[in-house]
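Before we start, here is the structure in question, set down as structure tokens.
With one protein chain removed, the remaining protein chains of the complex are shown where they sit.
To keep things simple, chains are lettered A, B and C as they appear, and every chain counts its residues starting from 1.
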Amino acid sequence: MRRDLKIYDVFARQRRKDPLMHVGTVTAPNADLAAAYARSIYNEEPWIEMRVVARQDEIAAIELEESFA
Amino acid sequence: MPTLTDEALKQKIAAGYLIERPEEMTERYKKALIQILLVQADTELMSAPAYYMAACKAPSINTRLSAYAIIQDELGHAHIAFRLLEDLGMDKEYLVYGRKPHEFKNPYGFDQPLESWVELIVANAFFDRAGIVLLGDPFKHTSYGPWKRALAKVDKEETFHLRHGEVWMKRLCQAGGKIKEEVQRAVDWMFPMGAEWFGLPDHMKRHSDQLEYRLKGYTNDQLRQQWLSAVVPLCESCGVRVPAHFDPEKQQYVLDYPIPVEYDPEKKRWLFDKPISWDQAFERWKRRGPYNEHYVKMIQREYQKFMGLLNGYGQA
Amino acid sequence: MVKPDEARVWEALRDVTDPEMPISLVDMGMVYGVCVEGDRVRVQLGLTATACPAMEFICQDVRERLQQEGFDQVEIEFVWDPPWTKERMTEEGKIALRHWGVSV
Partner (left out) sequence: MNEYKSPKELPPEAQGALFDLLLVLADSKHLLGLRYGEWLSAPALEASIAAVSMAQDEFGHARLLYGLLESFHQELNLPRRTEEPSQYRNLELLDRAFADWTDFVVANTVLDTAMTVQLEAFKESSYLPLRQRVAKMLQEERFHFQHGKGWVLRLVSAPKAKAELEHRLRIVWPTVSAWLGKPSSRSEQALTGFGIQDTDSDGLRTRFVERLGPLFQQANLSVPMIAWDAITGQSVLTTPPDWTGWDESFRRFSRTGPDRETFAQIEALYAHSYPVE
């Protein structure tokens, strides 16, 4: 991926009582574009709130581990 | 982490395990996944310029709007597939803007010009139905978690495209006369295009990694059957002829011509009396249809120029 | 007190879904008002977006469903004020239904 682009995770919810859930990702050079892109790509539901966060700013508190179950 | 063998992976998948990250895959699994995702991505991407071409002939602001909504959805689906490929280590920018036209893996149907509103409608009814059938399969069966989740959105939106196609097809056919004849002409070239979409029949197909890794669950013939069982009754209810019917003995839909047959893309005409081998059909696909270059250019036109502008003073 | 005819229209509109999502127009909060006069009915709808690509489908479905209910003339009026917002969904729809005496 080009160095000037970042991956952003997109979270949204439909109702006040719902938690924000992960709905997808976008790549963008800045936060304004990430938000505008997210809004036009993940428009399948009438979300009441949508947020984007740069993946590089997320840290794992619990890391997904391979399960042998 | 212990090295994962293909056999062990297959066992886990058979037990219902969902793969979430590249580290959990074998090379072979990854390769098969990339292959199937790339076909999806390219198909969605190249449907957009084809639909756009027809959208410019939309007969009102309302209809143009619905055509644009469909184009937006298709590009959105392509984006999702390319994003998934990016997470598997592929370069999304190169895949969209760097490849040569003939390197795109979309079906032959989206190498064809869609020249009227009627052709857009029939494409919605036939090609989007093919898309729903093909993607409904991994949505239900796939062992790759991120893909399965992403397909929820895709499935929802394709249902609208289909409804758009089917409602409009009925409306156009009810109008009768010249308009219905136009629908018939579109159906005549697009129906066999759709039937061919699903590829080699099962009895000719070698083993498939895509099935064994449960990237998908249905065979080509099963998928083609699903498509026929939606499309043939639609056409019958519209009073439009299609070269296929339901065979009560076999309890399935059968084609009235030997598939595959030769196609004349200039005249948009199938030569039903000229059967060809599947190898010859694949040859035709590889040579690409008449609008392959045009459509790819519609997507890529500005990118190089723009990167030049950005990079003019060494900006990466 | 709601007229029985209007309650019947609300109930019928519960069968009409937004073509883009399987939620009835009522639960979407898109039905702003219903007015019945004899075999004529006027339905006020708020669209989710000015560019709603499903506008024609919605009109057609509403017309067909209400003609089944015996209304010869179905008039559809689009309402933009107050604008439809996502918060009109479901809960609002249910409140409206209860208000009109239809069981939820």
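The definition used in the following text is that a residue touches a chain if its C-beta (ideal position, glycine included) is under 8 Å from a C-beta of that chain, and two chains touch if they have at least 3 such contacts.
The shown structure was predicted, so the numbers you read here are calculated from the model rather than taken from an experiment.
Asks: Indicate each shown chain that the hidden chain touches within the full complex.
Replies: A, B, C
Asks: From the list B:Leu4, B:Leu18, B:Ile34 or B:Ile179, pick the residue that touches the absent chain.
Replies: The missing chain is touched by B:Ile179.
Asks: Could you tell which one of B:Thr63, B:Gln112, B:Gln184 or B:Asn292 touches the chain left off the display?
Replies: B:Thr63
Asks: Spell out the interface residues on subunit C facing the chain that's missing from view.
Replies: 49-53, 56, 59, 79-84
Asks: List the subunit A residues touching the unshown chain?
Replies: Residues 4, 26-37, 39-41, 43 of subunit A touch the chain absent from view.
Asks: Quickly run down the residues of subunit B that touch the omitted chain.
Replies: Against the missing chain, subunit B presents residues 45, 48-49, 52, 55-65, 68-69, 71-72, 75-76, 78-79, 82, 92, 96-97, 117-118, 171-172, 174-175, 178-179, 298-303, 305-307, 309-313, 315.
Here is the rule we use: only the chains that are shown with their structure count from here on.
Asks: Distance between subunit A and subunit C based on Cα centroids, please, to the nearest Å.
Replies: 34
Asks: Could you state the distance in Å from the CA-based centre of subunit A to that of subunit B?
Replies: 27
Asks: So which bits of subunit C are touching at least two other chains?
Replies: 21
Asks: Of all residues in subunit A, which are in touch with two or more distinct other chains?
Replies: 44
Asks: Applying the document's contact rule, which stretches of subunit A touch subunit B when the two form their complex?
Replies: Within the complex, subunit A contacts subunit B at residues 1-4, 7, 23-27, 40-44, 64, 66-69.
Asks: Subunit C touches which residues of subunit B in the complex?
Replies: 62, 65-66, 68-70, 156-157, 160, 163-164, 167
Asks: What residues on subunit C touch subunit B, complex-wise?
Replies: Subunit C reaches subunit B through residues 19-21, 51, 53-57, 60.
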